[in-house]
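Let's look at chain A:
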Amino acid sequence: MSLTNKVTAEDILRISGVDASRCMQCGKCSGACPNYDEMDYHPHQFAAMVRKGKITELMESKALYQCLSCFACSQRCPRGVEPAKLIEAVRLSVIRQKGKNYMTADALPEKLDEKIPQQALVSAMRKYSK
Partner candidate 1 sequence: MSVNKEWTPNIVAFCCNWCSYAGADLAGSGRMNYPANVKIIRIPCSCRLNPMFVLRAFQRGADGVILCGCHPGDCHYSTGNYYARRRMTVLFSLLDFMGIERGRTRVEWVSAAEGAKFAATMNDFVKTVTELGENKKLGDLRCKK
Partner candidate 2 sequence: MQKIGVFVCWCGSNIAATVDVKAVAEALKDEAGVVFSTDYQYMCSENGQAMIRQAIKDYGLTGIVVCSCSPRMHEATFRKTAVSAGLNPYMVEIANIREQCSWIHKDMAEGTEKAIVLARAAVAKLHRNAPLTAGTSPVTKRALVIGGGIAGIQTALDVADAGFEVDIVEKSPTIGGRMAQLDKTFPTLDCSACILTPKMVEAAQHEKINIISYAELESLSGFVGNFTATIRKKARYIDEDKCSGCGVCTEKCPSRKGLDDFNMRLNKRGAVYIPFAQAIPNVAVIDADQCIHFRTGKCGLCQKNCSAGAIDFEQKDQLIERQYGAIVVATGFKPIDASQFNEYAYNDSPDVVTSLEFERIMNAAGPTKGQLVRPSDLEHPHEIVFIQCVGSRCSEDAEKGKPYCSKICCMYTAKHAMLVREKYPDVNVHVFYIDARTPGKNFDEFYRRAVEQYGVDYIKGMVGKVSVEGKKLHVQGSDLLNGEQVHINADMVVLATAIEPDPTARSLGTMLTASMDTNDFFTEAHPKLRPVESPTAGVFLSGVAQGPKDIPETVAQAGAAAAKVIGLLAKNELTCNACVAHANEAVCNGCSQCERVCPYGAITYEDREIRTPEFRGVRRIATVNEAVCQGCGACTVTCPSGAMDLKGFTNRQIMSEVDAICR
Partner candidate 3 sequence: MQEMIVNRLRELLASGDYAGVIGWSKGETPFDRTPGLFTEKDLDRLCYDSFCGSNLSKYLIANAKDKKVIALLKPCDCYSFNQMCTEHRIQRENVYVIGVGCKGKIDGEKIRNGGIKGITGVSEEGDLLKIETLYGEKEISRKDVLLDKCLSCKGKEHKCADEVIGESEDTSVGNKYELVEKLDAMTPEERFEFWRGELSKCIRCNACRNACPACSCIKCVFDNPKSGVENKAAADDFEENLFHIIRAYHVAGRCTDCGECSRACPQGIPLHLLNRKIIKDINELYGDYQAGEEIGQRHPLTDFTFEDDEPSVVERRGGGK
Partner candidate 4 sequence: MMKKISFQDLPRLFREISETQTLIAPIEKCGQVNFGVWTPDSTLRLDALKTVKSAKGAFFPQVEDIVHFRMKDKTIDIHPAEVLTEDFVIFGVRACDARSFELLDRVFLADPVDPFYAARRKHGTVVTLACNQPEETCFCTNFGIDAADPCGDVTAWMDRDTLYLRANTEKGEALISRLENGEEAPVEDLKKSIGEILKKLPLNDLNLTGFDGDHLMEKFNDPKWEELARGCLGCGTCTFVCPTCQCYDVRDFDAGENGIQRYRCWDSCMFSDFTLMAHGTNRPTQTERFRQRFMHKLVYFPAKNEGLYSCVGCGRCLEKCPQSIHIVNVIKSLGVKEDD
């Protein structure tokens, strides 16, 4: 995937309102994550990588679309970092890149899983397809 615009840590801070530097890498977020095993990058890594400016890697990650936005990580975080918002900010950065369509109705059946709430799919469609 080629990115038309370079996204920086500041952009993520601006979009999410979350200061990743407050993270102390305790891992409670990842400990709480219900979809941990599906993700290539885990919530605590989002915080660490945003801080290091490795946004491109995150934007290209699978984890972006594995995150259920259940907010367990945000709820548990003792330092108010709210990884879910970080992930969402990275996702939005991807969406804000021009000319990409990430989810089509055709791809939907293979994603169907009885554990995934319908609502998540619906909102994902709304966000990631054009």
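Candidate entries met the following condition: all candidates are chains of the complex that A comes from, given by their letters.
In this text, a residue touches a chain if its C-beta (ideal position, glycine included) is under 8 Å from a C-beta of that chain, and two chains touch if they have at least 3 such contacts; residues count from 1.
Please read all numbers here as calculations on a predicted model, not as lab measurements.
J.: All of 1, 2, 3 or 4 belong to the same complex as chain A; which of them touches it?
T.: In this complex, the candidate that touches chain A is number 2.
J.: Along chain A, where are the residues that touch candidate 2 in the complex?
T.: 22, 24-33, 36-37, 42, 44, 72-73, 76, 78-80
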